Structures are given as structure tokens and as C-alpha cells.
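Apart from one protein chain that is not included, each protein chain of the complex appears where it belongs.
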Amino acid sequence: MTRKLRWAMVGGGVDAFIGAVHRHAAALDGRYELMAGALSSTPERAQASGRALGLPEDRIYDSWAQLLECERARPDPVEVVSIVTPNHLHFSVALASVQAGFHVVCDKPLVHTATQARTLEKAVRDAGNLFAVTYNYSGYPMVRQAREMVLGGVLGDLRKVRVEYHQGWLAREDHGKQAAWRTDPALSGPAGALGDIGTHAEQLLGFVTGQDVASLSAELTTFVPGRAVDDDANVRLRLRGGARGLLTCSQVEIGRENDLRLAVFGTLGTLSWRQEEPDVLVFDRVDQPRQWLTRGGPGLGQAAQAASRLPAGHPEAFIEAFGNIYRDFAAHIRAREAGEAHTPTYPTIRDGVRGVEFVEAALSSSRDGGTWVDLPG
Amino acid sequence: MTRKLRWAMVGGGVDAFIGAVHRHAAALDGRYELMAGALSSTPERAQASGRALGLPEDRIYDSWAQLLECERARPDPVEVVSIVTPNHLHFSVALASVQAGFHVVCDKPLVHTATQARTLEKAVRDAGNLFAVTYNYSGYPMVRQAREMVLGGVLGDLRKVRVEYHQGWLAREDHGKQAAWRTDPALSGPAGALGDIGTHAEQLLGFVTGQDVASLSAELTTFVPGRAVDDDANVRLRLRGGARGLLTCSQVEIGRENDLRLAVFGTLGTLSWRQEEPDVLVFDRVDQPRQWLTRGGPGLGQAAQAASRLPAGHPEAFIEAFGNIYRDFAAHIRAREAGEAHTPTYPTIRDGVRGVEFVEAALSSSRDGGTWVDLPG
Amino acid sequence: MTRKLRWAMVGGGVDAFIGAVHRHAAALDGRYELMAGALSSTPERAQASGRALGLPEDRIYDSWAQLLECERARPDPVEVVSIVTPNHLHFSVALASVQAGFHVVCDKPLVHTATQARTLEKAVRDAGNLFAVTYNYSGYPMVRQAREMVLGGVLGDLRKVRVEYHQGWLAREDHGKQAAWRTDPALSGPAGALGDIGTHAEQLLGFVTGQDVASLSAELTTFVPGRAVDDDANVRLRLRGGARGLLTCSQVEIGRENDLRLAVFGTLGTLSWRQEEPDVLVFDRVDQPRQWLTRGGPGLGQAAQAASRLPAGHPEAFIEAFGNIYRDFAAHIRAREAGEAHTPTYPTIRDGVRGVEFVEAALSSSRDGGTWVDLPG
Partner (left out) sequence: MTRKLRWAMVGGGVDAFIGAVHRHAAALDGRYELMAGALSSTPERAQASGRALGLPEDRIYDSWAQLLECERARPDPVEVVSIVTPNHLHFSVALASVQAGFHVVCDKPLVHTATQARTLEKAVRDAGNLFAVTYNYSGYPMVRQAREMVLGGVLGDLRKVRVEYHQGWLAREDHGKQAAWRTDPALSGPAGALGDIGTHAEQLLGFVTGQDVASLSAELTTFVPGRAVDDDANVRLRLRGGARGLLTCSQVEIGRENDLRLAVFGTLGTLSWRQEEPDVLVFDRVDQPRQWLTRGGPGLGQAAQAASRLPAGHPEAFIEAFGNIYRDFAAHIRAREAGEAHTPTYPTIRDGVRGVEFVEAALSSSRDGGTWVDLPG
């Protein structure tokens, strides 16, 4: 193993949930060293967080703009910037980071509008940087296994796919800071549950099936009185490969924690996976007993094995899956430095763009009473 | 316990799945004695089946018309006729049975058209007979518990309900006799999966929530090439009480056996139930640990206890739930004889009518691309 | 199907749990007609119960002795007597019933002492009657499947077997009538949990492995103060075929309902089954993904299919398994009448004797601090 990548965060102060997740994920395999940060939009909190994380005094920045400027000017600048701010800042920070020459890891949903998304995608292409979007659920080994099986034809022709994402933590009006910005359209973007978790579901579906959403009919609902964004969505899908789909997500289902589920149905069989029991992939074939494929267990392909760190029965979970995104991103950076080819397994800016287009189409469909809306090809 | 009810079956020869279920269910509590039958539309098979079941020679009939006529003429006629033929015969046999003065147990879906359904409902009202439709899943004790809790306000105001019914046995084109008639519109009616299992889901939803479907938007799909009816359906619902709903059903999900699930979401909590683990009802409340309510276990109400035969941990299942329909129907007949009031817990002709109206509305909506269709009030 | 068997019960008044179970089980397949009973040792309750069950007035008996005497004298005597009294009466009633020429179904544990058991076994042999002991758990289809697989060598050489039976309903001192007689040695016999549920576990183990217990080392415990019998047992086993075993049972594990589990381990694989999810048999083989075999599903052998009534996913449970014992007992009686051979799948007097010998050996071992005790060969 060579030198660790020099790494900065924008957002992710010590009391932010997702910032800590990124730090654990990046730390897990020892390929990143956090060296700089603009960890909060409030300078005092940015300073306090930087010190708490042990950053060098001179690399604790009061703003992301300052971070980009000062780091560019250093002889040993950071190489990767992770953006873990509320959504409304993603576009500006990501665009500036890309244009400043940094590789970027950005949280989802990528940006607020498809126009922003395509602008950013073009900037990435122009700059030639690497760009990851942390659709972390595609990092689970058994999700990788599902993709390998589906693309390998194990299920025959795909007929339908169902992806569900159930949460309950926004069932009440008041749920603290994490809830506040996620239900404020100025910060979260025009979608609520659909943007926050529906985009995860959409990306997972595309990752496993290899088929994008061609068109959709959506019904978005706001159950909690006074909420300015949707907290529940139900989307019928037609995929480019001809399969049909159903995507549902909700944040008002009391008792559901982080209940993301995927089921893919083909002419020859079915695969089923649940995020809360992530080491298992259930495999059904016509007229055969059900099989349980387990991470680390017998019968797995290369993709799952490469994404796994422990033997069977020693469970891996959320941070390890998230870490797989960071690990592969580091590998891509190092491969590029070495002039070697590397096929990313991490979600790229393309996934990010598709997610934003999906949200826009669903909002449009729902406004029109569930009419079918095509997505850009 | 008084004398057993004298009972006849139309349909349900020895090789028919559902006929045997009715016999087990009716036998379980010793309140019915099978005394007559027109067990097949083929006289030879009707005779063979009747003998195999030990019916008296003179009460094995070659046709249902003969059965009704001869039984009426006897001094000791049967009191209850169960109709377990393919769907296309339900209307004629039920109407004639009602008009002949028999109490009727009829399988679902009730009939092919809403017009038939309402005609039959009127005949029942005019005749003053009792009429049960074997929506058997509402017979499960923990479904009864769910209804009692929901109607008692335990979940607060209902926000949404999701009912799913997944099967895989029709994923291939050729699946034998049981499949053949269910995919022939002349025999099964205009709907496939939606009629066969979607109506169960619709009735279950109404039973537990106490709210009927007010309007719907449906997408029906036929995945198996050459099939003349839908084998998959996805229906958005608005209920009369204001809740939203999602009903999905499919018979092409390989590996799913009889995976009927219900989840009811309110402002205060959630109830979740699965038919394949029927003795458990999962209860979630805001900011409380999840509870598992079990049949026979602590914390149950009167409805579940009345529908239960065994202590906790001694599982009850499909036949026992089905038997609860038959047991309560017998109790109603006896109560009426005794001049006593009886509130049925079994599904009545009203449930049957609603199911047919639901199917008609869904077919109409789907033909029109998923437009919203109102149901009769 | 021919005429139903004329059937009597000793014990099993309307408020007794196990009597109702026998009635449901016998009713399920329509092969028995309850015609006589001595349903309680208290004449008033015997009469009330008999009337409630609709027995003919002249066949409601005040004592089992009267029942045997009067039925023998009738032209149409009952053919089968089921004994569902508290344990202390099993020996007298069973012996007299056998000697009076009736076929007998007797609850478990068979009798109080091995001497009684062997006396009764000899009487059965001398009389030539049929005798079933309702070790009902061996009636589950997936238990039959396990036996077929184990005896067919699918697991290779057996190494060990673990059978566990966990209940919690006797965790407190006061648990009502069902508890009272089960913890009174005069009524239940010298063992408590070991006799009540440990014998089920022992029989299940022998049924599935085809190997009897050769020797054992037991630790019995009485956790509840003042209780006169064990409420918890832990027994190391050596089986005749060379496998080792562990049998544990308890009635003081709060929250456990009727948690009977079996796992059989061989050189090639493992089978695992749980009574509370009885339609599933988990099958593990070396270096193969886990398989779920389900009742009614693909990959089952003849034994499971013969014991099943419904398609996959339509759960069967306790009463159906119990009914399989009754159904096969009826088939044996009818086969014998017809002069045909019949290999019983129901547990016979032999199983009953072994259970009593097991209890005696375990009591002896535990009294001696867990010393190894051989069982009769």
C-alpha cells in the first residue's frame, strides 16, 4: 500500500450524522488521511469541529471557498474533497471543487435540478477529474452479487423490479435538526422523501438491473401537516430494457428504521435483498428450493468477494459498504496516477445526474395527477 | 352443541384444491355434515367424488340444478350449499341456491360483473338468506386483532395502508389444471391475478381498516406471453376515510408462495402482518420498542381470542382461519333459528359485491392508462 | 371413503386443552365420529361436556369403567378409545381399554413407570390391538421429510443431534389448572418438564434419526420454589447408531411459547427444524448455499407429500400435524379390516415405552449427579 490520499471535507462537523459516516468509511481501509476541512458554515463550529478531529490549525477553514483557494495554493494540497453539506450547497461546492482540480466525493441527491446536474457533469468531463456520488447501498457485497447474477442472465429476461424504502422517523412534525433541513425545500431541494431516500432506491434499482428508468408515473404525498415537501412516494416505472418496476418510499411509516428492500423478478428466477439484513441474498428459481446466499459463503461471484472483508457469519454492515465506495474511489485515483485502467464500481456523476432527472420527472408526474413522464435518454 | 348443519357442495371434486379446503375447514369444529354434492360438472367424476367422500348414493348429483331441485323436495334437505366451482358458475349457482332458499357459502371472486353482483345481492336481501363469501384471510386471529386495534383507534388517524399479495406459481405458461381455468377469462372472469388474489387483498384491507376503496388508479400487466388476463397488478387507492393505499399483487414472482402482507400506518403507530407467519402481529408505536403480539399470547383483545383454538406457540394456520368463517356462519344460522341477534364476523355478500366493483374499476382504470376511477359509494 | 370410525374419549371435557385438540385433529379428515365419552372424572362435568359435544344421552358415561363396559355390550360399540386424562390414569384406562378389545389412542407420556409401560406393551401384543401414542410433533410434514432424508443418507454419517424444547408458561408458581396437575407428581408422574415436553423431544429425535438413546447423563433442575418436579432438564445422549446428542427442555424460559427445535448434524450436511415455523426445513450441505425446503414446495419426498393437505405458502400447523397421527391410525385400522399390510407412520406403544424408559433413566442419572445411565436395549 502506498501513501494515503490527502483528504478534505466540506460539511460534516462533529454533530452531523453523515460526516461521521464518511470519516468511518474512509478510515476503514486506511487509504485516506483527513488533512483539511470547512466543516461548518458557521466559522466557530467549523473551528471547533476541526480541532476535535485533530486537523492542523492552518487547514481548518471557515468556508469552503477558502478551503479550495488555500489548498490549491499549498505545495501539498488535498487530493480529494468530500462534500457532505445539506443538499443546497452541493452544486456550488462541487462545481468549484471540480474546476479547482480536486477529485470529489459528493453526497446524494447530487443537486437540486437536472440543469445543475448536467452543468456539473459537463464540468467533470471537461476537467477530467474523478467524481463519486455516495449511493452507498450499491457498496454492499450482496448487492454486488445481485448485479453480477442479473447481468449474467441468471434470472433470464427481467420482468419486473420492486424497490421499497421505508422509514418512520419523519412521522411526526418535530424531529430535530436532521429532520429540519431535510424538509425545507430551500435546503433539501424540491423533493423530500423522494430526494432523500427515493434516489437511493432509484440508483440501487439501476445498479442491480443495469437498466435505467425510461418513464414513470408518480404519486407523491405529504402526510404530515404543514410539511413543504413530500414524505411518501409511489412510482410506477418502465425501464429501458423493457422491465416494469415499482418504487415506493416513505418516511412516515412508524417503526420502520431503514428498511430498504429490493426484489428482481425474471423469467427464470427472483433475487431478494434487504438492507437491514445485508449479508443475505435470497435466490429463488423455478421449481427449486429457495437458496440463501450469504456474504463470505459458498456460491458467490467475484464482485461480492472483492467487496467483502470478513468470513461468513462475521457480519459486515453499513460502514463497510460505504467504505467500499471510498476504497474503490481511492483505487481509481491511484490507478489513474499509475496510468492503469480501472472500471469504477463506485457510483459516478452519471448516477448523480440520473437521480436528479428521476426526481424532476416524478415531481412533474405527480403534479399532473400521475401522468406518465419520459426521462432523458 | 346441537345437531350439525346439513351441508352440500357444488364443485369440489376430490382432485380440486379448494373443495378439500372447504371440507377440512367445515369439519374442524364439527358443525357441518356433508350430505349431498354436485361435485363436478362431469357426471362420472361427480359420482366418483361423491362415493369417495362417503355421500349417500341418492344425494350424489350429476348437476347443481338437480341438487337444488332434489334437495328442496326432501323432508331433510341440506341447509347450506357451498359453491366452490370455477368462477364463471358462481352467479348462476348462487342465485338459484339463494332463490331455492338455501344459505350459501360462495368462493371469491363472487361473480364476473358488478351487475351480476348487485343482482345477487338483491336476491339475497329478498330471500332473507345468509350468504358468506370465503375471503378466508379475514378469519385469521391476528387479522381480527389488527381490525380491533385499528377500529379502536390504537393507531390514531390512518394515513396509509399497504397490502401486497405475491405468488409465483403462474410465472410459466404451463402450470396444470389449477392454472388453466384461472387464466381463461371465460371461466375466471375478466381479471386474472387481480380477481384471484387481488380481491383477497382488497377485502383484507377493508376488513382491517373499516374503510372501503373510494377511488383507484391501476396498472395491470400480463407478463406471460399469450396469457389472456393480467398476472400482475399495482393499484393506488384512496379510501373513504381519507387514507391512501397501495395494493399490489402478482402471480409471476418466482419463489413467492402465498405471500400476502398487510401494513397499516397511522399517526400513532403501525401494524404489520404476513399470512405465511400468521400467528404474529407486529406493533410499532412512536418512540417505543417494537412489540410482537402473538396468537394466544398476552395483550390480545376479544376478537382474536374468540378466533383462536390453541395456546400460544402451538401454531394455527390456513385451515383454522378458514374454519373460523365456517364456524361463525354456522353460529349465525343457529342464532337466527333461535331468534337471537348475531353480528357476523364472516365476509358477507357485501364484501363480495365490493370485490367485483373493485375489479371492474381497476380494469377500467388500467385500460385508460391508470386514470383515477371512483367506486360506487 | 368408507364409514367413519366410531370413537370415544376418556377425559377431554370441554374446558380441557388437549381434549379439544384431539377432537379437531380427528375431525379434520372426517374419519372419526365421536359417539361416546367419559369426559371427566366428575360425573356432573362429564354429563355437561357430553351434552355440549352433542353425544347421545346414553353414551355419556360417568366413568371410564362404565364406558368400557357399556360400549362392549352394545351392538355398535365404539372402535377407538382416546385417552386424554391426566397422566396418572393412562395406565389403568389404557390397559383396560386394550383388554376390552378397543383400539387405543393415548396421550404422552404413556405411563408413570417403565414397568407399567412394559406391562401395557405386552397387553397390546397379546390383544393384537392397535395403539397410538400422540407424539404429535412427528406428524409434521417437514419432520417426515427430515426423517426421510436422514434415513436415506443425505446427511452422511450422523455425528450429533440437538433437540431443544423451550417453554416459559411455568416460570411462576401459580399458573392455573393446566399447570396444577402437571406439577403434581401424583398426577403427572415423577417427572415434570422432562415428562411433559422432554418426552416429545426424545421421541422426535428418535423418529428423525432412526436411532434410540443408548445412554444418557442428565441434570434436572427445579427452579420454581416449592415445585415437586423438575421444570428444566439438560441431557447428554449417546445414540445406538453412535451419534451423540443433546436434549434440553425447560418450562421456565419466560417468553418462549412452544419452541421445539431439532438439528441433525452429519458428515455431509445439517437439517434444522422449528415447531413454531413448521413448514420450513433448513438444509445445509458442505460448501453449498443454504436451502429452504418448504411444505408443498419443490424437492420434497413422498413422506412429506403424503402428510400435506395444502399447497405451499398456505400454512399448515399443529392441528394438521396432529391430524396426521389420527388419519394414519384410521388408515391402519381400515387396512387391517381389509386384510392389507400397513406400515404405521404414527407413534406406537413402542415409542411410548421408550419415552418412559428415557424418563426413568434421566431421573436416575440426575439423582446421581449426572452419571451415565444405560437404557434398556
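As written, the chain order gives the labels A, B and C, with residue 1 at the start of each chain.
Definition applied: a residue touches a chain if its C-beta (ideal position, glycine included) is under 8 Å from a C-beta of that chain, and two chains touch if they have at least 3 such contacts.
A quick note: this is a predicted structure, and the numbers were derived from the prediction, not measured.
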**OP:** Going by the touch rule at the top, give the shown chains the omitted chain contacts.
**Re:** A, B, C
Original post:
Pick from A:Leu151, A:Ala186, A:Ala312 or A:Ala338: which residue touches the chain that isn't shown?
Top reply: A:Ala312
Subject >> Residue of A:Asp15, A:Glu173 or A:Glu277 touching the missing chain in the full complex >> reply: A:Glu277
Subject >> Selected from A:Pro109, A:Gly198 or A:Gly296 as touching the chain missing from the view >> reply: A:Gly296
Original post:
In the complete assembly, which of C:Ala228, C:Val286 or C:Ala306 touches the absent chain?
Top reply: C:Val286
Original post:
Looking at C:Ser40, C:Thr183, C:Thr248 or C:Asn324, which makes contact with the chain not pictured?
Top reply: C:Thr248
Subject >> Contact set of chain B toward the excluded chain (per top definition) >> reply: 283, 287-294, 297-299
Original post:
At which residues does chain A meet the chain that is not included here?
Top reply: 1-4, 17, 20-21, 23-24, 27-30, 34, 52-54, 167, 169, 256-259, 275-278, 294, 296-297, 309-320
Subject >> For chain C, the residues touching the chain missing from this view >> reply: 159-160, 162, 168, 171-172, 217, 219, 221, 223, 232, 234, 236, 244, 246, 248, 250, 252-256, 263, 265-270, 272, 282, 284-286, 290, 369-370, 372
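The rule is simple: only the chains that are shown with their structure count from here on.
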Original post:
Whose C-alpha centre lies nearest the centre of all protein C-alpha atoms?
Top reply: B
Original post:
Among the chains, which one keeps its Cα centre farthest from the Cα centre of chain C?
Top reply: A
Original post:
Upon optimal superposition of chain B on chain C over Cα atoms, what rotation angle is obtained, reported to the nearest 5 degrees?
Top reply: 180
Subject >> Where chain A and chain C are represented by their mean Cα positions, the distance between them in whole Å >> reply: 55
Original post:
What whole-Å value do you get for the distance between chain A and chain B if each is reduced to the mean of its CA atoms?
Top reply: 43
Subject >> Multi-partner residues of chain B (each touching 2 or more other chains) >> reply: 256
